[in-house]
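A single protein chain has been removed from this complex, and every other one stays in its place.
Right, subunit A next:
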Amino acid sequence: MPNTMPKIRKNIAISESGFVFDPLSGESYSLNPLGLEIIHLIKNGQTYEELSEVLLAKYEVDQETLDRYFYDFIATLKQFNLLEVETDA
């Protein structure tokens, strides 16, 4: 479980259809429906427990698989610099 949920950078624009625009880099991205759903859940300030509860109830998936893909997804968001930079201070 992540200790703290990652935060999506505030100035990232996300459309209802899953189109993502980063005004800082000028890059655009496309989310699939579950990617979009997870981003909405993160933006709503849900904890990981709450997020997994919602998704496990809705989709044909077990906790282990969900964990794995969630982390992979977050790693990709981080790679694309779409997350707030965590500071230890």
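Quick note on the criterion: a contact is a pair of C-beta atoms (placed from the backbone, for glycine too) under 8 Å apart; a residue touches a chain by one contact, two chains touch by 3 or more; residues count from 1.
Note that in this section contacts and distances are computed from a predicted model.
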Omitted chain (choose from "Succinate dehydrogenase iron-sulfur subunit", "sn-glycerol-3-phosphate transport system permease protein UgpE", "Alanine racemase" or "Acylaldehyde oxidase") - UniProt protein name: "Alanine racemase"
On subunit A, residues whose C-beta touches the chain left out of the figure: 20, 27-35, 37-38, 57-61, 65-66, 69-70, 72-73, 75-77, 79-80, 82
